[in-house]
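Please read the structure below before turning to the comments.
Only a portion of the chains appears, each positioned as in the full assembly.
The chains carry the letters A and B, assigned in the order they are written, with residues numbered from 1 in each.
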Amino acid sequence: ERRSEAQLYFQMVSPIPEWEPDNEVWGNNFPRQYERYLKTLDTTFASKYYGSVMIDYLEKYPELVVMWAGYAFSRDYNQGRGHYYSVTDVWNTLRTAVPQPATCWTCKSTDVPRIMNEVGVAGFYNQTWAGMGPNIQHPIGCQDCHDPETMNLRITRPALKEAFARQGIDINDATRQEMRSLVCAQCHVEYYFAEDNYLMFPWDKGFTADAMERYKDSIDHVDWVHALSRTPMLKAQHPDYELYKTGIHAQRDVSCADCHMPYMREGGIKFTDHHLVSPLNKVEKSCMVCHREDEEALVSRVYEQQDRVSELRRIAEKNLARAHIEAKHAWEAGATEEEMAPIQQLIRHSQWRWDWVAAANAMGFHSPSEALRVLATSIQKSQEASLKMTSIFRKYNVDYPIEMPDLSTKEKAQAFIGLDMEQVNKEKAEWKQNVLPQWLSQN
Amino acid sequence: MYWITRLYHFILPPKGWRSTVVILAGIFTGILLLVIHISNAASYVGDEPETCTNCHVMYPYYASWSKGSHGREATCAECHVPQDNLFRKYYVKGTDGLKHATYFTFRWEPQVIQIKSRGTGVVQENCIRCHLDMVDMVQLVEVTGAGAKEGEGKLCWDCHRETPHGSVRSLSAAPHALVERLPSVMPEWLLRLAGHEAGRTTSRVVEYPN
């Protein structure tokens, strides 16, 4: 067959077994990609808002602690790092000191497809995080995005396929350019746990913040009940793909890989840069292929857009912390469920919309005007909630305005919501000393 | 004659060094010739677009040019080399050629090659040269490469952004790195006989047992 010529390039030094989780094995065949992939270990790059450095979000925006009172996120939430750290960071986070399902591992390791193949998809999800722990040894890598035989991109996480299937779309029909974003959409998307911790993407009514809000309302989904405002809350998680879809780059068919994995050349060989990182770390290879401006002009435009989003984001956060605290006082004064219901609905939607932008990476750059629109509606809703509560304070004779606590640091905010961080940290340290080493010795 | 002798003695190295110098000079000349040879710098003297593709780094530009309308009407040199007088033509050609060859040989080329300011001026001149009839009536006719940099009008390709190289440009802009494997032309039963899973290569999704 003549076609096999095209595959010559991929003649492997040593064929890769199906389900191979070890990146090094793949790397033997593709040293260039592997070498760049290893760069995700580097944590030195920092841009204005992102980068590979650790950023403690709760320290940076202490209002978040109040906004997540009663939820594990109030303990610990960091800006993501490189793919190489995916498993380590899940071990480290204080969010896994509360019981979690195995579903948490879905987006963190090349071991996942292998295990899913062994125990089935539902069989994977309905185990516990701790029970699955020992099987998870490798960080995100080749297996997650590639077919080991052809090296074609392929989808290994069923949630994505299922979400499209529910809309009548067969993901097998995706074009090659679409695949260059869809492999990311396996993980960089908003998700929720359905029955038996089955992983689901809430896209059945559409991709926008408004549509997902309608969807989650329609199934009465509740991620947790807020400890202060008693609101049945929603948590949004990294809707990177969804926000990107509303932006001009997606509309012009620019894929995630075009910016985050630009082609590079070494000698006569072109290959895809597998150092997945902020494009501001490689503006020349990434943006300048399409934009003939100098690096400075491009970066400053990114920052300008991000600054706008950041301004609104901060307004929304202050509004929301205030609304939760006011609601606490309203309850304490004797407000009824009926009185609070419309207020809670506003808080729920406001925080969802804020989170939809805040949890998405890139501070709105992936679609500045949609990010700003959604944040503006968040601002409107939380203030409307505060406005409605004034009638309650009046009725129950509570002094207004409510005095706000000092939320200037993470520690103060955590003390305010009554989190015993010493205890939490101690437990984690013990776990790391006693349990983690056993997991590590399994393989 | 006297001065020639003086000069000869001046450049002549001290006695003990002569053989070393001759060898070194030989090595340098050799390297230089090698560089010239590898880079095919000599071909720069001509005007054929094909000579530009001596260097694979020029492929994307050749490809984009050849597919556009200018691919039929204008050669690389007609845009990138001054056409007003012979001296300037060969001066620009020569210096650019040597520079490109050097960059290429030492692999200094950036991922995204960008036209430099002198080159910009030359191309702008050439756009106007060919299209004078069309732009005669508007201020465009006065725009120069240097002027545009100062805001004195826009370059032709600030608007005609796709002319002639397309708007997406880099050394890898025409990637052949990963050629997707097409469905096999062999009948399915034959594949199955040979132990292949039918349709396997077109599947984009892993199916798990459930």
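One rule holds in what follows: a residue touches a chain if its C-beta (ideal position, glycine included) is under 8 Å from a C-beta of that chain, and two chains touch if they have at least 3 such contacts.
What you see is a predicted model, and the numbers here were worked out from it, not measured in a lab.
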| item | value |
| --- | --- |
| Protein chain multiplicities, whole structure file | A x2, B x1 |
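Definition applied: only the chains that are shown with their structure count from here on.
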| item | value |
| --- | --- |
| Chain A - residues contacting chain B, complex | 1, 3, 6-7, 9, 113, 116-117, 120-123, 150-156, 158, 161, 171-172, 174, 176, 179, 262-265, 267-272, 284-285, 288-290, 292 |
| Residues of chain B defined as touching chain A within the complex | 56, 107, 110-112, 114, 167-173, 175-182, 184-186, 201-206, 208-210 |
